[in-house]
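Step one of this worksheet: look at the structure below.
Left out: one protein chain. Kept in place: all the others.
So, subunit A:
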Amino acid sequence: MGRLRQKGQAGAAKAYVTRSAAIKKLQCSLADFRRLCILKGIFPREPKSRKRANKGSSAPTTFYYSKDIAYLAHEPVLKKLREHKAFAKKLSRALGRGEWSSAKSLEENKPVYRLDHIIKERYPTFIDALRDIDDALCMIFLFASLPSNPRIPPSLIENCSRLAAEWQLYIMRSQSLRKSFLSIKGVYYQAEVMDQTITWLVPYQFTQNIPVDVDVRVMLTFLELYQTLLGFVFFKLYTDVGLVYPPPLDTKRDESAAGVGAYILQEASQKAEKPAVPKVKVVEVEGRQVSGKDVYKTIKNLASSTFKADDMDVDSPVVENKSGDVDEEFVVQPSKSDAELASSLPTLLSLKALPQSINTSLFAPYTFWLSRETSRPVFEFLVRSFGGKIGWPTSSGGGSPIDESDESITHVIIDRPVVEQHSESEEQRELRLKRKYVQPQWVVDSINAGKILLEAPYAQGETLPPHLSPFGEYEGAYDPAALTNEQAVTAEDESEIEGEDEEIEDAEPQNPEALQTVATAAVEDSVALRAAELAAEAAGIDPNTFEKEVAKSRRKSKKVPSNGVDEAEADMNKMMMSNKQKKLYEKVKHSQNKRNLERSKLEEKKRTLEKQKRKSHTT
């Protein structure tokens, strides 16, 4: 007989700990535990048997892997959090006693934790990090648009908007934007960076209010992590393409609300030849002005105006460079032992497939002018990522490279109803005729289609064609675009049939049953058909109605057996499935039916809409 094993000494009881047990072990507060979990990316697990994991109790709790918690126990951040707790006590005591100088020195030596090691731990490779920046980007863009309040300091918002601008600059320069989607929630962008698809959502430019049921502490903790993560990711991205990170900010332009244009992309080589790299000390002593001067110097050093340089940045040679890099990487990677990594890297096939499907310099031959009411950040980003030139009125911010009267403008993005202009000078008229006025959706639709669409349906004041999601849906989903032709045909068919039916019913009230039976029987073979025809003639039935009846029964017979026989057989074969298979089958079928239901519902709606439309046309 083996050794008696005690309960709760091995297995699930050991592998899982409840949350309260974890907190007790770590000796920290729940808030600190949550903060740690967020930073370290530790999440609860679902044990196979909750009862076994909770040592026989079935009380509702959350479980964590005990190894995760053991890991947390050695976390430097946890140590810092404890230090911070002590610091807070000391500080409050000093303040309470009115010992201002000691409070000040305490404040100066406040414990600060860094998240570098966590970033490295959570994302051992750059690709891992890149894969996971979707949520980070969403948060950064959201906080960049928030108003500051006592809980959200302006410095945080400033940093977020800085990171957002850096990301946009990188995407514009590397021309890696692929898709965009104007939704009711905001604008979705999808970019492909190092073969990773990154999707982020940017809210429309309205003031967001933080609802009361949202815990800002949690959001800020996430934001803390995301800022660090994005900083490292951007550093790598920038340095990989030979740019200086962080890109210096042109304060003057920033003050004139240039947005993204306020940052200057600086080649690393240029920076190297310039000795006046702003040292930390200099900046500290002399403040912001010096750095601003530095910036000006660098600007002057650039050959021509910065805008042109910017535009040059966003040219195709860069793309070539990049693809070459990737090729090199591909050659290097297989030597590494990590098999998973190699598999996630771009293959030659995927690289070849890439440029064909996407035209990254779609708008290169065009120059756009943004009308006042359109959102500048959105369309500036979209147009410039696809190689276009864009200008905007000063009311939408400074830094426009062209003004409205520029001859090169080919498209005007305008989003207002047509107003008849009476007093129009000759020049204006000429300009107006030369340019194409399109609604903003045209830009996005063109990007998603991968080609310049016809401007006419998107012209100013036109009813826009529907805007569809470029991200695609599950296989076999309802496709609003594909259905139109087929469905029109079938609908006509149906209406015809209905009409025929009515005709037939009107025509022969004498013996419809006999006719139908004859016709259905006759469908089977030609001889019988012949005989039936004769019989019908003898019975005095109109040959036309007879033929229609035959056609109808043929349609019916086509539909019925193909379904009926197969289904019956399949149904019978289902009897022989095992119970497990049966359950799985039911599950799969259920989801399929749900999809089909949704699809058919949409189709049905479409049909009724079309019918209504046709009716309104005819009347």
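As a convention for this text, a contact is a pair of C-beta atoms (placed from the backbone, for glycine too) under 8 Å apart; a residue touches a chain by one contact, two chains touch by 3 or more; residues count from 1.
Heads up, the rule we're going with is that contacts and distances are computed from a predicted model.
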Item to check | Per UniProt, the name of the complex member that is left out, chosen from "Ribosome biogenesis protein ERB1", "Chromosome disjunction protein 3", "RecA family profile 1 domain-containing protein" or "Trafficking protein particle complex subunit" | outcome: "Ribosome biogenesis protein ERB1"
Checklist entry - Which listed residue, A:Ser58, A:Thr463 or A:Ser616, touches the chain dropped from view? => result A:Thr463
Checklist entry - Among the options A:Lys185, A:Arg432, A:Arg530 or A:Lys611, which residue touches the chain absent from this view? => result A:Lys185
Item to check | Residue of A:Arg52, A:Lys85, A:Arg122 or A:Arg614 in touch with the missing chain, whole complex considered | outcome: A:Arg122
Item to check | Contacting the left-out chain in the complete assembly, out of A:Gln27, A:Asn149 or A:Gln208 | outcome: A:Gln208
Checklist entry - At which residues does subunit A meet the chain that is not included here? => result 34, 37-38, 41-46, 62-63, 114, 116, 119-126, 128-129, 131-132, 134-135, 138-139, 142, 181-186, 188, 199, 203-204, 206-211, 213-215, 218-219, 222, 231-232, 234-236, 239, 245-246, 280, 284, 340, 373-375, 415-416, 439-441, 463-464, 466-469, 471-473, 477, 480, 568-570, 572-577, 581, 584-585, 588-589, 592, 602-603, 605-606, 609
